[in-house]
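Just one protein chain is left out here, and the rest sit where they should.
Note that the chains are named A and B in the order they appear, and that numbering of residues resets to 1 at the start of each chain.
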Amino acid sequence: MTVTEPHPARPAPRFVRADGPDKVTGSGRYTADLSLTGVLAAKFRYADVSHARITRLDVSAARAMPGVMSVLTAADVPDVRFGPFVQDRTLFATDVVRFEGEIIAAVAATTAEIAQRAADAIVVEFEPLPVVTDLEASLATDAPLVHGDWADYGSAEVVVRDRNDASFSSITKGDAAAAMAGADVVVSSRYVADGCHAAPIEPRAVLAQWEGDKVTIWTSTQVPFDARAGVCETLKLPANRVRIIVPHLGGGFGGKCGFHYEAHIAALARAAKRPVRLVFSRREEFLAPDRRREGMIIDITTGMRTDGTIIARSGWIAIDNGAYTADAGFFSQLAAMHVAGPYRVPNVSIEAHLVYTNHQPSGSVRAPTAPQACWALESHTDELAKAVGLEPVAFRKLNAVDTGAEGPSGQTYDEIGLQQCIDAATANAGYGQELPDDEAIGVAIGWWPSFSVPSGAYVKIDGDGSGQIITGAQECGTGAVMTLRQLAADELGMAAEDFQLVYQDTSVAPYDMGATGSQTLFNNGRAVVNAAGQIAEQLRKLAADHLEASPDDIVLADGHASVAGTPTATVSIAELAGIASGGELLIGHGSGQPPGPPPLVGSTCVGDLGMAAFVAPQFSCHAVRVKLDRDTGVARVLAVSTAHDSGTIINELGALGQVEGGVLMGIGQALTEGTTYDDQGKQRNAAMLEYKLQTCADAPPINTHFVQIATPDAGPRGAKGLAEAPNVATAAAISNALAAIIGRPVRRLPMTAERVWETLNEEAAR
Amino acid sequence: MSESIDRDLTLSVNGIAYPVSVDTSRNLLSVIRTEIGLTGTKEGCDDCECGACMVLLDGQPVNSCSYLAAQAVGREITTIEGVMDGQELHPLQRNLLEEGGVQCGFCTPGMIMSATALLARTPSPSDEEIRIGLSGNLCRCTGYAKIIAAVRRTADES
Partner (left out) sequence: MSLLIATTLDDALAALAAGARPIAGGTDLVVGARHGKAPLPASLVAIDRIESLRTVGRSADGGLVIGAGVSHHTIETDSTIGAEWSALADASALVGSPATRHVGTLGGNVMNGSPAMDTGAPLVVFGAEAELASGSGSRRVDMATLWVGPGRTSAAADELCVAIHLPARAPRSGSAYLRLEYRRAMEIAVVGAAASVTLTADGAVDSVRVALTAVAATIVEVTGLTGGSVADVAAAAEAAAADQATPISDLRASDRYRRHCIGVMARRAVEAAARRASGETIAIPVNRAVGIGMAAGAAS
């Protein structure tokens, strides 16, 4: 095979990841690839029942097995209840188990087989408790409690709780009831979404080693600082004795956010006095983590004038919290915002409940609550358009928010590009063209906030002129950390390739929230620009000395510092770095001030966790062409066209990758991915064979357009977040395509072939 | 000659013979990763569905998680570590990077093995042939579009 010129149909290479060579050669190490001399294997003993009281727990047989080095239960770790919103979780089950994947004990042994046998040899006896699986039943006042002691738990102050309702939130604006009563047309809908999974291809792994009173933990987390905080809290350790290092991370999608098994493994390693490694099987990956995408029931009612103008919206939402609240506390408010939607709705009344059940806990999976809520709202929106005789895109253009408009929570938007997104996505999809039988293009719009939080980074230039970015940010595959090189390079007139990255090590770099909330480039970008800016200043001073000019006249470009207007007066940055290495080193550090929340006018929110005001809101429109096999209900996505307003796009290749991956995940959520439970609340399809991710054979062509508006009060250069937004509107667009073909919406998500077929039959039966 | 295998076996991986002593019930993936020490080949599932473990056996793709190591005796095994052309990236590796077909990278080694086998048997695949050829390799990050583009480009360039 010969190497030839770049592919003629494509532009020349744009962005090659700094971690790319590691990843394509197999030399990059992921957590499960690491080992240490003397390492032990960890296995957990899970509850395997959904709700029961532990009446007997006996680990003596397990402890006595040859090769078993430590066995831990709740009795062996500090008695700490933790949780970012509601402190309802313990490392090990104490008295009651509340979902099948709850950990009762942990074992470390010389081999994985021995560890498993020992875990199996632990004797656990239960007294069954009533299993709560139904969201509406769980909210009833006489429902069995998932947490009998809920009232005694600590929680974040703003969280509004009541029995099985772990976090209630509402948005109220104007007078929805009165406006509804006066509306010309009112449409009510119920949509029900199943839960689903993040399903990164890398199952999680943790390796812990103690040296003296300090522990180093290599772990596949998206949020190393959060993981460290969890270890410190539960094992009662100061932050500076816990070092979290994340090797290459094989995807996360929120599934690896939060604090998971780091403390269990650290505790095992301390007890065994040996390094301990945990590697999850896929089945464990499905069952145990508290990061499942939440099932939801969504009731929406919208009142309109005959011309299609929306005047009121009310909604009721129940979200499956599962057995523990994890980071889902703010989901009720997020869901309420997504059921309100990016529309100009003057009168709003939406209530959302985060409901305890005996299911696996929910947690942040890529744009939590949004794909389901958007699916419901946008399916409902096509019903609205139909009810007033408007074409669905025209209906959206009429009611969607725009620059200067007021949204449903009383936020008035700066310059935004939603209307342009609708125009671009529909035009690129060929919306409106004549299509063959049983094909349609469905359209949906979505939105998502950017998350504004503190974040820090260092930048240094070494004596040979090569740069290092040392950042707390976490790369989970999105390329966000990789893109930091570009920002530093641009600031310093260098090339991205001049920089290497040291990242995801809590003892080396300053704080960052992690690969969550699409926040990396948004916040850490600011930090890196800041840090690089300090070095730029140093370089200008050095160059000014060297070139006998004023620092203000020094321009940094193409790896050189030059005097403006005098191109011959120039010195390479490498040479300046050499000079600096003999004196004041080239070091910068940055964090900068995160943009504050926009004001809200005229709305009141109960259970306000800061999600009613969207910082630097992102908008999107997806137009999806679907073909339905009427006889079987099998739907295929033929082509997808998207348009996104995520502000300035700094790295287009990386951004396209986010959109395309998000769309495919959305197709899976729409058609094939849904967790099914038995009547005891246990997952029935905790295997890849039965939980169906989209394959390459299913992947449609995806056309993407970015509406680029340099947004004020946003990330670097006016960038907003991007990683989650592409996951929001795809399922909704597919729903609308199906409804256009069938004549009515499929009201269950995923819209499996059988559910589509049932909907077709209901139609026939009418 | 028929050959009876108990514990001691020799596997040829990327042209190097590795004697190992393992229980014959062990799968090829775990022996490659543990005894042989090549960790580029990944494990992503328990039911032979994800393709992260893909290696080539005499040039044909096989899910090493679900293949007995002992059954690979006498065959040539190629893993991701054997794909590079000396110190140079294989065009497929380079194109995956330049087209943006790598995100978290966990599927990438398996994807490269499947794509290599595909291009060997179908040097000028249609897009549909690429889609089917890679259908045993799940990628959660990319949406596949850029992977397909990289394979397409590699075929076009050769």
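Just so it is clear, a contact is a pair of C-beta atoms (placed from the backbone, for glycine too) under 8 Å apart; a residue touches a chain by one contact, two chains touch by 3 or more.
This is a predicted model, so every value here is computed, not measured.
Of the listed residues A:R81, A:R636 or A:R744, the one in contact with the hidden chain in the full complex is A:R636. Note on the undisplayed chain: of the listed residues A:A699, A:A725 or A:L749, the one touching it is A:A699. By the touch definition given at the top, chain B reaches the unshown chain through residues 1-6, 23-25, 27, 46-49, 51, 54, 57, 60-63, 65-68, 70-71, 73-74, 114, 117-118, 127-128, 131-133, 135-137.
Panel shows chain A; residues 283, 439, 625, 627, 629, 631-632, 634, 636-639, 671-672, 676, 684-685, 687, 689-690, 692, 694-701, 752-754, 757-758 of it touch the chain omitted from the view.
Following the convention adopted for this analysis, only the chains that are shown with their structure count from here on.
If each chain is reduced to the centroid of its CA atoms, chain A and chain B end up 30 Å from each other.
Against chain A, the residues of chain B that register as touching in their complex are 33, 38-47, 49-50, 52, 79-81, 83-84, 89, 91, 93-94, 96-100, 102-109, 112, 130-132, 134-149, 153-154, 156-158.
The touching residues of chain A, counted against chain B in their complex, run 1-4, 6-7, 10, 13-17, 19-30, 32-33, 199-203, 248-253, 281-283, 476-479, 653-654, 656-657, 659-665, 687-689, 693, 695-697, 699, 701-702.
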